[in-house]
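Only a single protein chain was left out; the remaining protein chains are all shown in position.
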Amino acid sequence: MENKILKIGLPKGSLQETTIKLFKKAGYNIHVSPRSYYPVFDDDEISSMLIRAQEVPRYVEEGYLDCGLTGYDWILEQNAEVVEVAELRYAKEGFRPVKWVIAVPEDSPIKKLEDLQGKKIATELVAYTKRYLKSKGIKAEVDFSWGATEVKPPYLADAIVDLTETGSSLRANKLRIIETILESTTRFIANKSAWRDAWKKKKMLNIAMLLQGALTAESKVGLKMNVPKDSLKRVLSLLNSLHSPTISQLYDENWYALEVIIDEKKVRELLPKLKDAGASGFVEYPLNKVIP
Amino acid sequence: MENKILKIGLPKGSLQETTIKLFKKAGYNIHVSPRSYYPVFDDDEISSMLIRAQEVPRYVEEGYLDCGLTGYDWILEQNAEVVEVAELRYAKEGFRPVKWVIAVPEDSPIKKLEDLQGKKIATELVAYTKRYLKSKGIKAEVDFSWGATEVKPPYLADAIVDLTETGSSLRANKLRIIETILESTTRFIANKSAWRDAWKKKKMLNIAMLLQGALTAESKVGLKMNVPKDSLKRVLSLLNSLHSPTISQLYDENWYALEVIIDEKKVRELLPKLKDAGASGFVEYPLNKVIP
Amino acid sequence: MENKILKIGLPKGSLQETTIKLFKKAGYNIHVSPRSYYPVFDDDEISSMLIRAQEVPRYVEEGYLDCGLTGYDWILEQNAEVVEVAELRYAKEGFRPVKWVIAVPEDSPIKKLEDLQGKKIATELVAYTKRYLKSKGIKAEVDFSWGATEVKPPYLADAIVDLTETGSSLRANKLRIIETILESTTRFIANKSAWRDAWKKKKMLNIAMLLQGALTAESKVGLKMNVPKDSLKRVLSLLNSLHSPTISQLYDENWYALEVIIDEKKVRELLPKLKDAGASGFVEYPLNKVIP
Amino acid sequence: MENKILKIGLPKGSLQETTIKLFKKAGYNIHVSPRSYYPVFDDDEISSMLIRAQEVPRYVEEGYLDCGLTGYDWILEQNAEVVEVAELRYAKEGFRPVKWVIAVPEDSPIKKLEDLQGKKIATELVAYTKRYLKSKGIKAEVDFSWGATEVKPPYLADAIVDLTETGSSLRANKLRIIETILESTTRFIANKSAWRDAWKKKKMLNIAMLLQGALTAESKVGLKMNVPKDSLKRVLSLLNSLHSPTISQLYDENWYALEVIIDEKKVRELLPKLKDAGASGFVEYPLNKVIP
Amino acid sequence: MENKILKIGLPKGSLQETTIKLFKKAGYNIHVSPRSYYPVFDDDEISSMLIRAQEVPRYVEEGYLDCGLTGYDWILEQNAEVVEVAELRYAKEGFRPVKWVIAVPEDSPIKKLEDLQGKKIATELVAYTKRYLKSKGIKAEVDFSWGATEVKPPYLADAIVDLTETGSSLRANKLRIIETILESTTRFIANKSAWRDAWKKKKMLNIAMLLQGALTAESKVGLKMNVPKDSLKRVLSLLNSLHSPTISQLYDENWYALEVIIDEKKVRELLPKLKDAGASGFVEYPLNKVIP
Partner (left out) sequence: MENKILKIGLPKGSLQETTIKLFKKAGYNIHVSPRSYYPVFDDDEISSMLIRAQEVPRYVEEGYLDCGLTGYDWILEQNAEVVEVAELRYAKEGFRPVKWVIAVPEDSPIKKLEDLQGKKIATELVAYTKRYLKSKGIKAEVDFSWGATEVKPPYLADAIVDLTETGSSLRANKLRIIETILESTTRFIANKSAWRDAWKKKKMLNIAMLLQGALTAESKVGLKMNVPKDSLKRVLSLLNSLHSPTISQLYDENWYALEVIIDEKKVRELLPKLKDAGASGFVEYPLNKVIP
């Protein structure tokens, strides 16, 4: 029987480095030679290709690729008919979504969506923007922008639709946001007929599970502590939102060892309370993967 | 009377640095703040803007800008109706044209233009490519490529139309050139109605002259030499292709000083001949501008 | 009720990067925009500001800030009346104190503190140096040095008081240390009246606890091992300096699993002894926080 | 009694950084001043020196050093009589061996080893290459190459013996491999008489154990999971190749906690199977050292 | 007779690189070893030292140095009694003065100098600022700022006195300039008694002349052109502001060769006029030094 292969498209550019690192944490080492567009997985059943995020949806939809990672924004822009295998909560600049916003010059008379009627809008996201405006009953000229979109108002456009993370680039160009039209994270998408292939579907689901496990671990830590017998109840009640902490008996029989997996952010609030409740000997350690 | 202003578009990206340097040599200091798209000229009559080369033709044609610098390729791609004020012989990677070529995988059955009939071609230069193929009677699917075009054959396209300088990137991707469809250099273009404005036309012609002068100086040097009276004729005959060298009498009356402006490349061949002909005391020096 | 805010000063410059990383390990993500001096905590109850370490004590003392991190040296230099919430054992170049030393040219006749009588001393730490010398009964001219202090002897000063880590910069300038006058680490300091505010005090103590926990974890690791029943006593005696290791029964009932938190440096000595005592299956893992 | 010292040679150059990091993970902090060749260990019983990998075998053999780390290739090249304390599976470019291969131009008539008879071979590994060829009954001229060996064929040599990792540098120079003559990893070697010194031998064995422990941890992870009582047998059978996983009772008595140390690469295959078998709540965490 | 030595102080930091380059153009090669503060001139009669610009005036005044280069701002701040040998028109960021300005938050009620009465001002230029305010009859608290001065208003200061070039850093911190209190360029200063030493004075004047010559050449170019006999008068009238252009007869007797030294900036305006007047064959070339 012939060896089966899953063809996967990886996003070249701003998502590339984070994606490669995420796969590594998930257990896949990917060797990317400088200047080559064919990263090599240490898994003979996977062949891969680096493609611009904008083009991944099209090539997955058309079946050139079985699956791929790309932004939700480009899936919508291409209006691609693909299967969304998993949402992966990271984007260009970290572990939170990016936003596409409509922005105008600070001193523009345009204050709300309706004011865009008949105006000229520059954007890289032409198709989605047109659909969005149409759905709101607004007619405007939407022009493709090759980049540096934020410099265009007020001379070359009345408004723009552009990507923003913190809004600082918009502020630096004296632009004002009037509406967020899309929040986008990375998606693992599949071609429809590849999805119907049992072997490929299983393979994709496993990859998705491992990627999710690695991504979840980014925001979680392991926390161990020692708890005296008579504090156990109070301590457990503080942890009650969490499923079944691991408890074991210490050598000194009056003490228990507790271990939980917890959001890193919650530690700073929970720890003083746990201490007040009688726990001590806290040890926090990093994680590679967390899979429920 | 109100102060007149010439609005000029400078190409952001690969042509930017060379363009700024060329203006500097031409006598215009341009201050480009990091993150600002409005370079400041030390000439109050000029306001400028950094715009992608691809977009300069459109904005000049529509009159948002009076004039601009961009590649000939993008003028053709946009099919823009603009005035070409001057050709400036530099491009992305130096002082020679870039080429757009049709390339296919080394082992592709496609050998000549005709073989492209019915094939799929990826390129950033969609409109020009379509017109070119049509003029040759060829029907093919021409798709827009967001970049990394050279990686697409053979899986994602049968052929590409891409920019090349030395061909090394094509070779690295095992592609074979089958035809050059466009050679491109930088052009200084003007909006048609700006060109009819006498003040603006005069201003643009002066800028073009100074840019040309700076560009010419890149490949030329000044060469001085001493020539004894009785060698003068022989030496001058070697220089005869050149218009009127400057000759002056040396303190020692049996010698003349000669000075010519000459292609730097010709010096290495001419100099041994001049020496044989009796000239000596050669001094070669660099130039900032050469204007006929 | 109005939202309470704790105003904290973070040291700009050599301590900055380590401080931000330490807060991150402690559980606080701090976003520092390039060119902004107002880092943003992911905790709405904290507002922060980047200030030179030299100025933190003054602004905390005067109440412009509730608290701040700075070097012990600058607290003494400013003679600031502030509360020391915690010592954090890191400094400019790592997890050990920096030293301020008096140094003279290698061939200087100055051999001991007393020889400085009537001499000229250059330093950035003028006030502390003056107080120190006065306490030893020595009168000398102490001049402020704007930097590059180590180049000043012998031409521009007889001696210097300067910061040193390994002494290599002093040796390179052919200087000899005659006395260490101050060892300095980072301190978390508070304004006196902020300290009397119960909410602020609680907040500061929590932050201090988490920072200490993160700092402690830098030098500690978790060590697990398997121990056969009849070796348990010997193994525990080797670990006896450590409080209550966590012990659990293995599936194979003749074995125990032991886990201790231990100085990373001690592992290399202890491990061969533990092995000799019968332990095996050692696993060492990294920690994020250790809080007693 | 006088303090004993172990003199160790560390490889300067391509192995240096990885070696220093490995020692750090093993528990030894090494301070390397820029421009100094005497790294300082935080262990008073060790003195060290940076020496080219090529020279380590010679200086260990002659007793200038008690021990050292170097490549197996250079031990063979120097034909050094030393004790191999441990193989450490890393090399110039990562955690796998490097290869020395015989390569010829792609279009060379030389197809196999025998065709090298009477040919000219350039290499940095002259002595080993000569011995190797002699053992195969081949006479050829083997010349020392100062570097850039891969550029020499076909003009300056008929064949080369050169280091390769992925073969990409050879391909770029249009060379074809005809035989691998040596695979090399890093070795911890000892001088013979130092090995007979009980104190030094014990010290070297401890260092080797810690280095091996750190190296093993590079490819392994800790994996914890929760298993319901009635799935325990199935889960354990999947893990049966592994020695004694640590099992403890959860607070909820129907569940066990399992913990294993496992090759990171195996996790991606094993995890879906473990999940199918009933395990859940997987947590994977990184390791510093693994010592059996 | 003993060899005489001139001791010169060079400004370490922001002025350093430009200063070294200027000396190089003036004919002095200065070798600056990394980490050494004693640059070596290729002139045995000069010994030099790198010192912070702030300290140069003091050490020149006190006679530790014979002369030095520093900013006019620091001479005034130190109130140093020194001889100004020459003004050199360059500063931190190029060939124009820097400005010290009083700035306040954009929305501050402080609108003019008088509004500073009783306010708190942070600055690195404490002494000069105090003198300036006093001369205007204003009493305010002027505090020394260790840096990052622009971040202080409004929380840590009401106003600042800070260095600005283009004002962009002030704008980024939302500050508004209310007055420029000092424009500063680099000065070549001498100690008073060194100035009375004939040998030193002569040496300093020569250095100053060469530095000025190199500095002048930065903004000037040589311009050659050919002029037909009957255009000479018109061309010369366009050049009349310039002293004695060099004129020589061309081989073709109806033509003259003209050569002038001219501000680079004027070329772009003058050249079209010269062309209209009949000149042609323009050649512009760069200069190293221009000394009247």
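Going by the order they are written in, the chains are A, B, C, D and E; count residues from 1 in each one.
Operating definition for what follows: a residue touches a chain if its C-beta (ideal position, glycine included) is under 8 Å from a C-beta of that chain, and two chains touch if they have at least 3 such contacts.
These figures come from a predicted structure and were not determined experimentally.
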{"item": "Omitted chain's touching partners, listed by label", "value": "B, D, E"}
{"item": "Candidate in contact with the missing chain, chosen from E:17, E:42, E:106 or E:141", "value": "E:42"}
{"item": "Selected from D:6, D:50 or D:225 as touching the chain missing from the view", "value": "D:50"}
{"item": "Contact partner of the left-out chain, one of B:38, B:199 or B:285", "value": "B:285"}
{"item": "Residues of chain E (touch criterion as defined above) contacting the omitted chain", "value": "26-28, 31, 33, 42-43, 206, 209-210, 213, 217, 222, 236, 243-248, 261, 285-292"}
{"item": "Residues in chain B touching the chain absent from view", "value": "166, 168, 221, 224, 226, 248-252, 255, 257, 264-265, 267-268, 271-272, 275, 280-286"}
{"item": "Residues in chain D touching the chain absent from view", "value": "12, 35, 37-38, 49-52, 54-55, 59, 64, 145-148, 151, 155-156, 169, 172-173"}
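Here, only the chains that are shown with their structure count from here on.
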{"item": "A-B or A-D - the one linked by more C-beta pairs in contact", "value": "A-D"}
{"item": "Turn needed to bring chain A onto chain E - CA fit, degrees, nearest 5", "value": "180"}
{"item": "Fraction-based call for chain E against chain B, same above half, different below", "value": "different"}
{"item": "From the options C-E, A-B or B-E, the pair that copies C-D, where over half of the contact pairs coincide", "value": "B-E"}
{"item": "Remotest chain, chain A as reference, centres from CA atoms", "value": "E"}
{"item": "Interchain centroid distance [CA atoms averaged], chain A/chain C, Å", "value": "37"}
{"item": "Separation of mean Cα positions, chain B and chain A [Å, integer]", "value": "43"}
{"item": "Sites on chain E at which at least two other chains make contact", "value": "none"}
{"item": "Chain pairs that touch, as defined at the top of this document", "value": "A-B, A-C, A-D, B-E, C-D, C-E"}
